[in-house]
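Right, I'll just put the structure down here and ask away after.
Missing here: one protein chain of the complex. Every other protein chain is in place.
The chains carry the letters A and B, assigned in the order they are written, with residues numbered from 1 in each.
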Amino acid sequence: MTATVTTPRSSKPPKSPSAPDRRIVDAERRAKRKRAYERPGVLTYALLIAFFVGSAFPLWWSFVIGSRQSSDTNLVPPAVLPGPNFLSNAAKVFDTVPFLQALLNSIVISGAITISVVFFSTLAGYAFAKLRFRGRTGMLLAVIATMAIPTQLGIIPLFMLMAEWQWIGTLQAVIVPGMVTAFGVFFMRQYLVDVIPDELIEAARMDGASMWGTFRHVALPAARPAMAVLALFTFMAAWTDYLWPMLVLSPRNPSVQTALAALSASGGQNPDNAMVLAGAVLSVIPLLILFFVAGKQLVAGIMQGAVKG
Amino acid sequence: MISSTLGRPARSELTFRQKVSRFDYTFSPFLYVAPFFILFALIGVFPIAYTLNVSLYDWHLLKGQGDFVGLANYASVLSDPFFWNAFGNTVSIFLLSAIPQLVVATGIAALLDQAIRGKTFWRMSILLPYIVAPVAVTVIFLQIFNQYHGPIAGLLELFGLDPIRWAFDVFPSHVAIASMVNWRWTGYNALLLLAAMQAVPRDVYESAALDGANKIRRFWSITIPMIRPTLIFVVITATIGGLQIFTEPKLFDGRTNGGGDRQFQTIVLYLYELAFPRRDFGRASATAWILFLIIVLVGLISYAITRAIRTADVKPTRISAASVGAQQGES
Partner (left out) sequence: MNSSRSRIAASVAGAAALALIATGCSTGGGGGGGDEKITLSITTFGTMGVDASYEKYMEENPNITIEATNLEGGGAARDDAYAKIAAGTGLSDIVAIEEGWLGTIAEVSDSFVDLSDYGIEDVKDTWLEWKYDQGTTTDGKVLGAGLDIGPQGLCYRGDLFEAAGLPSERTEVAEYFGGEDATWDRFFEVGQEYVDNTGKAFYHSPRFFWNSFVNQQEEGYYKKDGETLNIEDNEVLKAQFAKIVEAENNELGAGLPGWEVGPEAKAGDFAVYMCPSWMLGIVQGYYDEGTTDSGWDFADVLPGGAANWGGAFLGVAESSEHKEEAAKLALWLASPEQQGAAFEVAGPFPSTPEGQKLVADTTNAFFNDAPVGEIFAARSEGVIAQVKGPEDSNIQDNVFGPVFDRVSQGEVTDPDEAWDEAMELLNQLVG
C-alpha cells in the first residue's frame, strides 16, 4: 500500500491574513489570480524537461538495450535508439525463467488481493463512516493505530503459519496475508464520511431498506471513485512486492518480481544483459498499460490523499 | 417468511419485521467490520505478537523451538557489530535518499505550481518511475551502475576518471542504492508537495507580491512555511520506509546479503540473513522487534514535532498519521 492519506483538516476556506470585506476582495482576487499563477518562463520548461528525461531515461534505456545486444551497454554516449532484437531477447526471457507462469501468477495474486482489500475496506469503511455501533470510536482508533504497524516485521511467524498450513509454494501464501489493510479501511472511511449525507442513510432506513440493501444501493455507488483509487494502489503494491513472495513462492512457480530477480542472477559471471533488461521491460509493461489508462487517477489519488480530508 | 407461513395477522408480522430490522440495525455494523478485524488479527497482529514469543527462545529455522532464553537474543543482537553495521548503512542510505529527494521534489513541485502548459502531462511524467517495481529498478540500475560497462562507467572513462566500484566500496554502493530510491520516489513526493502548495491560498501570495516580495522570497517566506506539515509528513514516511529498505540492497548483489563485506547490508537484510541463511529465528525475531521499536520511536518523535509545530503556528495541520503511506523504499 503506497498511497498517502492524512487525517481530516478543516474544510473551511482558509482565511486570508488581512480578511477585509469579502465581496470586494473576491472581485479583486479574481483579477489578481493571473498574477499569482504566473506563466512560467523557458527555464521552468527546461528544468521540467530535464527531470522528465531523468525519469524516463532508465526505462527507455532498458528498452533500448533490451532490443539490441549486451555489449551495447557500454557505448559512449549511451545508446538511445532501439535495435531489432527485442522479440528475440524477450523469447530468451521466457526460455530462462517461467515468465508466462509468473505473469499469470502475479495477475491472480494482485487481482485477488485487490478485490479482497477493496471489498473489505469498503464494507468496514462504510460502517465506520456512517453506521452507529458500540465501540465504533475505539475500533476506529485501533485501525488507525495498526496502520503504523509495518506488517513485514511479522514475516517469521507468518512464514511458520504458512508452513503449518502447508501453503509454502502456493499462491494463497501470498494472497491471504495481503487480504486486508488498515490503510484501506481508513481510506474508505475518510472518503465515505463526507460523500454520503447521513440523511440519505436515514431515509433509506425509513423506507424499510435493510442494512445490506442500504450498503449496496447507497454506499457502493457513492464509494466507487474511492474504490477505484484504492484498487489502483493496492494492485500496484501487490504487483511490485518482493520480500514476501520471495520467501514463500518457489522458483518453479514464481511471481513476476521473483522471476525477474532470478533472471537477473542468471548467467553468473557472464550475464546476458540485453535479455535481463528485456525482462525488466516485460515486467513493467502491465503496470505501464495501467499507467497510460489510469495515470490521471493515480496522480489525482496521490494529490487528493495528501490534501483532502 | 416464517410468519407468513404461520399465517399470523398482519400486525404481528410488522412487529416481527421491526424486530428483524432492529437486529439488522444493531448487528450489521459489527458484521461489516468483523472480516477486517478477524483477518487483520490473523495476518497483522498475531505475527507481530508471536514474533515477541519467538524472540524469547532459541528458535532454529530447521530444528524449531529450543530453550527459553529470556532477553538473550536481544542482548546478542544489540552487541552484534553486524547489527550496528546494518543500522549505520540503513541510516546512511536513508540520508542519501531523503535529503536530495526532498530538495528536488520541492523544486519540481514549485515548478509545477505555476500556470503551466500541459499540466497533466508533466504530472504524469514525473510519476512514471513510481510504477516500476523495486526489483526492476534494481535490475536496471545495476546495469547503469555497472563498474565495467554501462553509461556511468562510460562517462567516467570519457573524462579520464578511474572506474568506481559501485558494488564493492561502501560509500559508492550507498549512493547507487539511494539513487534507485530517489529515482522511484522523487516524483511521487513532488506530487504530494504540489498538492500542499496548491492548497496555499493565492491571496497570501498576492498581498506579498503587492508588498514587493519577489518570487524567490515568496517561495521561502510563504510556500515553505505553509507546506511544512507536508514536508514533515514526507520526511516521516521516508524515514519509516527507509528503515525497512530491503529489495534494492538485496538484489544489488544478489549472491550476498548486502555485499561481500556487508558494505550495504540494511537492517531488514540483516534480519533476513539471520532468519534464513543463518537459520536463527530467535535472533531474527529479536531484530524484528528492535526495528519495530525504532519505528515506533520515530513515529512518536515525529508526532511530537508535528504537535509542537502545530501549537507554534496555529495553521491547520494534519495529524501525523505518518506511517500510513510509509512504505517508501519498502518492498
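Methods note: contacts are C-beta pairs under 8 Å (C-beta built on N, C-alpha and C of every residue); 3 or more make two chains touch, one makes a residue touch a chain.
Not measured: the values here are computed from a predicted model.
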{"item": "Touch with the omitted chain, as defined above, among B:S21, B:Q147 or B:S207", "value": "B:Q147"}
{"item": "Contact partner of the left-out chain, one of A:L47, A:L104, A:A265 or A:L288", "value": "A:A265"}
{"item": "Residue in contact with the excluded chain [from B:L61, B:I93 or B:I131]", "value": "B:L61"}
{"item": "Selected residue (touches chain absent from view) among B:Y25, B:Y50, B:F82 or B:F219", "value": "B:F82"}
{"item": "Touching residues on chain B - with respect to the absent chain", "value": "61-63, 76, 79-82, 147-148, 163, 165, 167-168, 253-257, 260-262, 276-279"}
{"item": "Touch residues of chain A, complete complex, unshown partner", "value": "159, 162-163, 166, 168-169, 247-248, 250-252, 262, 265-270"}
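In this section, only the chains that are shown with their structure count from here on.
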{"item": "Whole-Å gap separating chain A and chain B, where each centre is the average of the chain's CA atoms", "value": "13"}
{"item": "Chain B-touching residues of chain A, taken from the complex the two chains share", "value": "1-7, 9-10, 13-14, 16-18, 25, 29, 32-40, 44, 47-48, 51-52, 54-56, 58-59, 61-62, 65, 71, 73-78, 120-121, 123-124, 126-128, 131-133, 136, 139, 142-144, 146-158, 160-161, 176-180, 182-183, 185-186, 205, 208, 210-212, 215, 236-237, 239-243, 247, 256-257, 260-261, 263-265, 273, 276-277, 279-280, 283-284, 287-288, 290-291, 295-296, 298-299, 302-307, 309"}
{"item": "Contacting residues of chain B [partner chain A, same complex]", "value": "17, 21, 24-26, 28-30, 32-33, 35-37, 39-40, 43-48, 50-51, 54, 104, 107-108, 111-112, 114-116, 120, 122-144, 146, 148-151, 153-155, 157-158, 183, 187-188, 191-192, 194-196, 198-199, 201-207, 209, 215, 230, 233, 237, 240, 244, 246-247, 251, 254-255, 268, 272, 275-276, 281, 284-285, 288-289, 291-292, 295-296, 299, 316-319, 321-328, 330-331"}
